[in-house]
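A protein chain is absent from this complex, but the other protein chains hold their places.
The chains carry the letters A, B and C, assigned in the order they are written, with residues numbered from 1 in each.
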Amino acid sequence: VKAGFIGLGAMGLPMARNLVKAGHELIVYNRTRSRAEALAGESVQVAASPPDACRAGIVLTMLADDPALESIAFAPGHLLDSLPPGGIHVSMGTISVELARQLAQAHSARSQSFVAAPVFGRPDAAEAQRLLVVAAGPSEAVERVRPLLEAVSRRLFVIGPDAAAASAVKLGGNFLIAAMLEALGEAFALVRKHGVDAAQFLEIANSLFQSPVYEGYGRIIVDRRFRPPGFPMRLGLKDARLILAAADAALVAMPLAGLVHDRLLAGVARGRGEADWSAFTELIAESAGLATTP
Amino acid sequence: VKAGFIGLGAMGLPMARNLVKAGHELIVYNRTRSRAEALAGESVQVAASPPDACRAGIVLTMLADDPALESIAFAPGHLLDSLPPGGIHVSMGTISVELARQLAQAHSARSQSFVAAPVFGRPDAAEAQRLLVVAAGPSEAVERVRPLLEAVSRRLFVIGPDAAAASAVKLGGNFLIAAMLEALGEAFALVRKHGVDAAQFLEIANSLFQSPVYEGYGRIIVDRRFRPPGFPMRLGLKDARLILAAADAALVAMPLAGLVHDRLLAGVARGRGEADWSAFTELIAESAGLATTP
Amino acid sequence: VKAGFIGLGAMGLPMARNLVKAGHELIVYNRTRSRAEALAGESVQVAASPPDACRAGIVLTMLADDPALESIAFAPGHLLDSLPPGGIHVSMGTISVELARQLAQAHSARSQSFVAAPVFGRPDAAEAQRLLVVAAGPSEAVERVRPLLEAVSRRLFVIGPDAAAASAVKLGGNFLIAAMLEALGEAFALVRKHGVDAAQFLEIANSLFQSPVYEGYGRIIVDRRFRPPGFPMRLGLKDARLILAAADAALVAMPLAGLVHDRLLAGVARGRGEADWSAFTELIAESAGLATTP
Partner (left out) sequence: VKAGFIGLGAMGLPMARNLVKAGHELIVYNRTRSRAEALAGESVQVAASPPDACRAGIVLTMLADDPALESIAFAPGHLLDSLPPGGIHVSMGTISVELARQLAQAHSARSQSFVAAPVFGRPDAAEAQRLLVVAAGPSEAVERVRPLLEAVSRRLFVIGPDAAAASAVKLGGNFLIAAMLEALGEAFALVRKHGVDAAQFLEIANSLFQSPVYEGYGRIIVDRRFRPPGFPMRLGLKDARLILAAADAALVAMPLAGLVHDRLLAGVARGRGEADWSAFTELIAESAGLATTP
């Protein structure tokens, strides 16, 4: 399949590489052009502009936040104007439920299709083609892009025609991870103040949950390996805002999401915006009077 | 090894059976004598009283809460008075950090040893010899009872000489599970109100976490299979109180533990004390205006 | 002073009446024209449109929320386009810090002045000229409109040149009231379940705080006089959102604001949007198993 690919950041770059490796042809665009050129080769052309990346009729976007995608999508002469009728826009970043809804309407009004296909996984999982993809959108469109989505993931979930639902699922999943971080942070503080070594507690928690997510994040927290970040706190805060916005719009009280949001807010307020988002657990330790890393 | 075993409830009974199956001899005591007699056989004698269960010099207790263990341990003529010097009391129930500390001191003052060895797992795990055991106490004592602990568990963690630390670890682990329930409850409410089927979201969450604990509890919540309970809410509330007591004593603020405590309190206040503790997630759905089971 | 006045709702109407009573001349506009005509008289002309209300060079707006003010202010041909250079726009509704900032910039770019002058008080206080006004904006502009602001208030606070600061203060004050409601709701539930009559507790609380705000809201809660509302819950929720938005923008974690937001969200989700916002205290009673009004 031939497709445009916009956004070659920490996640987008390895995803694009896996697409090429699987035999797809890409027209890549990145704001910082050098990252696109580094990828150029037999199956990869470099687009001069976002509209140029749309000429294959399918375009994937992997952008950091709503404003980035909005400016690429809605600015005059950009995606919505450049995709041909029948074209497909696949957004793979984590975006708000509201923006997913707007894009679905705007593309539909132009006889184009919008597929929301956000991914779970950090850069190392993107590299290893181990992402989870949750896709929603018109079913023919989803089927057309299925080979692309499968090329970057260990598993693809197709959840229906409503693109906004994929956003809600992605935000719900991120919330589960953030909640786990708060839980681990409080539990570590509790056992440490009762004389238990955090690493030992983690080993037991791992035996209990048997989950690579607990293992991975638990290890980062125990080792205080917050820099460089796998996922920086300022983006974690962005996600927490999207979660609360989705909850507010649907009239769902989510106090634990509020708690996590407040942790991330305080973490950023106190200068940890570029640390891994799991570093908010340091604030829990600190408030218990335990020594922490700066 | 020959040992007394006190407390043949939903957890104690299958544990005792596994001990016998592994070749140990038991002198069992249960308040409701018929449950003890049902177990009687070649390797199982029925004790006439708790002190009678102490005559082997090792006694295991598996009791529901602090008051139950206190009355068995401290009442005149009971455990502390009945165990010979050099005897070992192994408490396998979930008890407060404070009571673990008191028992350690009291036994030590009588030249006896106290081992706290609380277990993770529900009755089906006890049946299947799949419990996790976290043991702490004087190391010779732990070594002497190791064969007993291994006979009921899929894994045994020995974490040091301080019995209270084992209580803290057990409470920390239970807190992690309770926190997961709150997180799942909020996430389900969020995605359901955005039109996503809870079962579908659970499948994705399972693919993300790959944890049998998420799978098991997620399934119960999605199916609303709260009765009969695997672990009744009134005992969950008891555990939440022990967690907050341990946090308070160590000056650790645990807002998520407080949130879970409040859910369980409200659940019990509104008549769900005998439902599974995961039924507090129904309160989350309810506050979002979603229909729930009574 | 002659001025336009836009927005004759439950608050705007009595404020406009007090302005007239104090000798000012008004050009009034209201979306539902009949409410404007009811006010027409010697010193009151009815404007045909919002721009028409701007011709006196000073215009006061008293609108329910950000979207209402945005549409009046930014729509082509409206306030910003209609006010002459040197003109003054005084917004007296509760608006977001962000909108106050945008309006200040937009008016300034047109050589106009924007004064944010939100008010504290419910319709009865507006009637009785007992509002508190918190004004911020360019000082000459504030001085020119001072007689208008004094005509509706028992006290006027001028807090500086930054209009957004007045919004922040107003939101901070509303937050204090909302927090008091949560506190009263929890305290009432506590003492009622210990056998104390809520009215008796309120009398003691009044003797302690000696505050008409506690007295007034305490009475409403004790008597369950939530309908008709003094301030409907759906507007309370709107304010809670503005508070959290202001907190988020300034990186201030406000867990109590989050708690109140969640109460209002649940109240609206469960059908109390048109009850007085203090009715969220019923949810607290309910979660404690106490009987409440529907």
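Note that in this section contacts are C-beta pairs under 8 Å (C-beta built on N, C-alpha and C of every residue); 3 or more make two chains touch, one makes a residue touch a chain.
Every value quoted in this text rests on a predicted model; they were computed, and no experiment measured them.
A.B. asks: Write down which of C:45, C:61, C:112 or C:287 is the residue touching the left-out chain.
C.D. replies: Counting the whole complex, the residue in contact with the absent chain is C:287.
A.B. asks: Have a look at C:25, C:52, C:70 or C:182 and name the one touching the chain we're not showing.
C.D. replies: C:182
A.B. asks: Just the residue numbers, please: which parts of chain B touch the chain that's not shown?
C.D. replies: Interface with the chain not displayed, on the chain B side: 241, 244, 247-248, 251-255, 258-259, 261-263, 265-266, 268-269.
A.B. asks: Contact with the hidden chain only, please: which chain A residues?
C.D. replies: Residues touching the hidden chain, for chain A, are 255, 266, 269-271, 283, 287-289.
A.B. asks: Could you pull out which residues of chain C are in touch with the chain that's been left out?
C.D. replies: 97, 120, 132, 134, 155, 157, 159-160, 162, 164-165, 168-169, 171-173, 175-177, 179-180, 182-184, 186-187, 189-191, 193-196, 200-201, 203-205, 207-214, 243, 246-247, 250-257, 259, 284, 287-289
The rule we apply is simple: only the chains that are shown with their structure count from here on.
A.B. asks: Please tell me whether the contact surfaces of chain A and chain B are same or different in residue numbering, using the over-half criterion.
C.D. replies: Result for this pair: same.
A.B. asks: Of the chains shown, whose Cα mean is nearest the mean of all protein Cα atoms?
C.D. replies: A
A.B. asks: Between chain A and chain C, what distance separates the C-alpha centroids? Give it in angstrom.
C.D. replies: So the centre of chain A lies 39 Å away from the centre of chain C.
A.B. asks: Any idea how many Å lie between the Cα centroids of chain B and chain C?
C.D. replies: 52
A.B. asks: Just the number, please: Cα centre separation of chain A and chain B in whole Å.
C.D. replies: The computed centroid separation for chain A versus chain B comes out at 38 Å.
A.B. asks: Specify, in ascending order, the residues of chain B that touch 2 or more different other chains.
C.D. replies: Residues 255, 287-289.
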